[in-house]
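In this view, the complex is presented without one of its protein chains, the others remaining in place.
And now, subunit A:
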Amino acid sequence: MLKRTLLALPLVALLSSSLLAGCDDKKETAAKPQEKILRVGTNPTFAPFEFQGKDAELTGFDMDLIRAIGKQMGYKVELHNLAFDGLIPAIATGNIDMAIAGMTINEDRKKQVNFSVPYYTSGLIILVNPDNNEVKSLDDLKGKRIGVQLGTTGAFKAATVPDAKVVTFNNSDEQFLELSNKGVDACINDHPVVAYYLVQGGKGKMIGNVMEEESYGIALKKGNDELTKKVNDAIAELKKNGEFDKIHKKWFGA
């Protein structure tokens, strides 16, 4: 008798939990049939564009911008936290509608996704440890270890350095951590992100000039021209009514 009760217990637990889970779903979809949701993917390890704020909410220039765009379009923005190199595949499969993640518009990516109009202009910079006086330019990185974030233009740039060992990380902060642990000789990442890291107290120094002029865009599903147009119209409207400048000033002081 006891044995049978004990056997039945986990079965009952499993069944009741699946029933409860089913209940929740029905309630949610029933309550919000009118709300249009924009599922936006991002990789919040890229301050000041997207990062985890003190209260665990995703914050940053990109985050403020996408929320403003969503509001302008009349959609509710639902943020999804993904690895950077997982963003474009997620758009392709339809897991997310778009991605905003300091993503540079380039030819390779344009083959996979639609891009909005550029909303920020940036470039790449090399970061080394404060006590490193050897490395002064990209050429000095020959044969060295370079830390990068997987799938970024910084990674592609590092791949062009002859004989360099490129070490890939999923997140921006991990590559900086690796540099401070002396696991790599330098990092290559987007200039504003490196600058912000140093301003926040990160140890290191930027060397050389800003490389590659790059424009960030919002990535959307390839061929989804309707949504792309809506996003572009929203950005244009935000630039017109001053919202865009307000957000830019908040994060970049100008």
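Everything that follows uses one rule, which is that a contact is a pair of C-beta atoms (placed from the backbone, for glycine too) under 8 Å apart; a residue touches a chain by one contact, two chains touch by 3 or more; residues count from 1.
Here, contacts and distances are computed from a predicted model.
For the chain that is left out, the UniProt protein name among "Phosphoribosylformylglycinamidine synthase subunit PurQ", "PepSY-associated TM helix family protein", "Putative glutamine transport system permease protein GlnP" or "Trans-hexaprenyltranstransferase subunit I" is "Putative glutamine transport system permease protein GlnP".
Checked against the full complex, the one of A:73, A:150 or A:211 touching the unshown chain is A:150.
Only one of the listed residues, A:53, A:74, A:94 or A:183, touches the absent chain: A:183. Note that of A:82, A:138, A:167 or A:220, the residue touching the chain absent from this view is A:167. In the full complex, the hidden chain is touched by subunit A at residues 85, 88-89, 92-93, 111-112, 147, 150-151, 155, 167-170, 174, 177-178, 181-183.
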